[in-house]
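Before anything else, here's the structure in question.
Missing here is one protein chain; the remaining ones are kept as they sit in the complex.
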Amino acid sequence: MSEQPELLDESVMAMVAARDLPDGAIVNLGLGLPLALSDYIPPDREVLFHSEQGIVGFGARVFDPAEVDPLLMNAGGEPVASAPGMSYMSHDESFAMIRGGHIDVTVLGALQVDARGNLANAQIPGKPAPGLGGGQDLATCAKQVLVVMRHLAPNGDPKIVERCDMVLTALGCVDRVVTDVGLFEIADGRVTLLEYAPGWTVEQIQAITGVELAVAEDVREIVLG
Amino acid sequence: MSEQPELLDESVMAMVAARDLPDGAIVNLGLGLPLALSDYIPPDREVLFHSEQGIVGFGARVFDPAEVDPLLMNAGGEPVASAPGMSYMSHDESFAMIRGGHIDVTVLGALQVDARGNLANAQIPGKPAPGLGGGQDLATCAKQVLVVMRHLAPNGDPKIVERCDMVLTALGCVDRVVTDVGLFEIADGRVTLLEYAPGWTVEQIQAITGVELAVAEDVREIVLG
Amino acid sequence: MINKVVGSFDEALADVRSGAMIHFGGFANPHNTPNYLIAALARRGADRLTGVSTYAGHGEEVQRVLFERRNLEALHDGWDLGLMAELGRLGKLITSFPNGNSRELLYPFEHVLRRGEAEVEVLGQGSIAERIRCARAGIPAFYTPVGVGTFVAAGKEVREFDGVPHILETALRADFALIRAHRADRFGNLVYRGPRTFNQTMAGAAGVTVAEVDEVVPLGDLGPDEIHTPGVYVQRVVVRPSTPHDDWRTPA
Partner (left out) sequence: MINKVVGSFDEALADVRSGAMIHFGGFANPHNTPNYLIAALARRGADRLTGVSTYAGHGEEVQRVLFERRNLEALHDGWDLGLMAELGRLGKLITSFPNGNSRELLYPFEHVLRRGEAEVEVLGQGSIAERIRCARAGIPAFYTPVGVGTFVAAGKEVREFDGVPHILETALRADFALIRAHRADRFGNLVYRGPRTFNQTMAGAAGVTVAEVDEVVPLGDLGPDEIHTPGVYVQRVVVRPSTPHDDWRTPA
């Protein structure tokens, strides 16, 4: 493992994920790595970020305490900016929006993803009970499910696997995965490498992946912007 | 019939119905005679009138065209006054309010009411299809169902009957009935005369009623206020 | 850039086809009805439509009488579902009021029904409202005690909860929802004035929700606590003409 190329850092992973969000998309950001996406939307694109507690259309995260609106947080409790056209609603309306299929892209963290698109992100190791948050609703009902996660678990196990053996959040839902080594598509029971992180080879990525990868014809190095 | 005492007129019927609405009650007013109730609330009592299209807390009807807010109508399309504390909502929320049991009293017109409390007010004779409006929801879900109607149909048939033979709106729901000859309670399969219009005897009322009446121990003449 | 504001009512409904299912917002009052969208739908000429509406529409003549009775000035552009009935464009109507309330005033749809030219499904307003919300909210079916033991229960599953019988009702999703609101911004965020009727209920319960509004304001003018319908639920916005038209045939 010592000869591995560099892993993408979290902000680059978020940029890769943000790069492909279409103009006008309604996008929910889940806990963990996905929360950073609202910081990386190019100024020429309008993406409406949705959060479970009843917000659609918020902006980038706010790090200056003087600028914080204590009521305006993302799903992870981080202060975010207001943006023109933003609106507030109730939890029931917020989930009517999710469950009614009005979310274009949901960006979720994960513990495991498998070749059938199954998603496991409920049972954090060591916690006494599984937690779902809004992830199950989002994974089941959003038009596109994009996972952003480290390629390997803290214990070194691959997180993209043949078949999830952790508590399942939702079945057959994941469309794309951004990890710190590449961008993958999941469809028809197959995981396809679309883009690789600078310096990585297909073989190196395959070696740390728990399922046999297909490789896109036009596989290429990740380029931002 | 020529020796009959006078029938209560519509405004007096509305006053009788309004008289017994408790302070603070949430009250829906149905089409026809019930619409007049919002004109007759004593100034020392606060009654919140609800209307299906998404209003709670409206006031008396407005007859001066100069005072009309064209958006603020009762369920029958008659202009009504705004009142402090009034609020607007959607049709779905308005019916969540109705169906969730939050309406204390629903005041409905009727074609027939029977001894089991069944209500028929859907199929107006001569119309090509039954109409329900919000009446079925209200009759099924309100805490109390108060019918205000003429005692006899235009063709002279009694409207309080042993068993409805017209299209049913809801089963076993009617609690009280105000007609132009008296006030009645329906419970346990029995219709009880509580109050009679001035000049009327129990026998005269029984003679134009389609079911055998019980008579309250303290039966008395209707007094307003 | 997101801009849901469309230049004309005709453009907003250019892709409505015959046989489409349409939610019609409003409640028995031309002031909360999407009048110009209905006129554009009439011009579009699509027929065999399935409509969903609280009521079957007054039509011009009944509306004039009702306004006169209340000493109100009649509108020249108060088009409602009655126009679609008069033109024979409705193949089916799902409604709580297929008829007028008075014995002497006849809705245009009553004539259609008498001639046997359309189907009707009569259902209580609350069940219609909830079925529409279900479409917005991704719920295929729910149970309600409303309608048990009456004609609306015919053919529906009955099931007891806590000893009380309930019937199963299903979601009502349309191809288009035509609604009326007061103000909008380019994201399609909406603010209503007055009772929000089926307008708010239907927003988001169709493939394409089109809002007819009094004015479009700059983005940011509608505050986050004030917006009633988030633009997520709205695909197209059209502004009413500043000078009322008096013939539905006039392009708008």
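General remarks:
By written order: A, B and C. Residues from 1 in each chain.
Everything that follows uses one rule, which is that a residue touches a chain if its C-beta (ideal position, glycine included) is under 8 Å from a C-beta of that chain, and two chains touch if they have at least 3 such contacts.
Small disclaimer: the values here were computed from a predicted structure and weren't measured.
Touching the missing chain, out of B:Leu7, B:Ala60 or B:Met86, is residue B:Met86.
Residue-wise, the contact with the chain that is not shown comes from A:Leu71, picked out of A:Leu71, A:Val202 or A:Val215.
Of the listed residues A:Arg99, A:Lys159 or A:Arg176, the one in contact with the hidden chain in the full complex is A:Arg99. In the full complex, chain A touches the hidden chain at residues 31-32, 51-55, 63, 65, 68-73, 76-79, 88-92, 94-96, 98-99, 122, 124-137, 140-141, 167-171.
Interface residues of chain C with the unshown chain, by the touch rule above, are 130, 134, 137-145, 161-162, 166, 170, 191-194, 224-226, 228. The chain not displayed touches chain B at residues 23-24, 26, 46, 48, 50, 55-57, 82, 84-89, 95-102, 141.
Simple rule for what comes next: only the chains that are shown with their structure count from here on.
Any chain touching chain A that also touches chain C would appear here, but none does. Here the largest set of C-beta contact pairs joins the chains B-C. Work out the mean CA point of chain A and of chain C, and you get 38 Å between them.
Chain centres here are Cα means. That of chain A falls 57 Å from that of chain B.
For the pair chain B and chain C, the distance between C-alpha centroids works out to 28 Å.
For chain B, no residue reaches two or more other chains under the stated contact definition. Touching two or more other chains at once are residues 133 of chain C.
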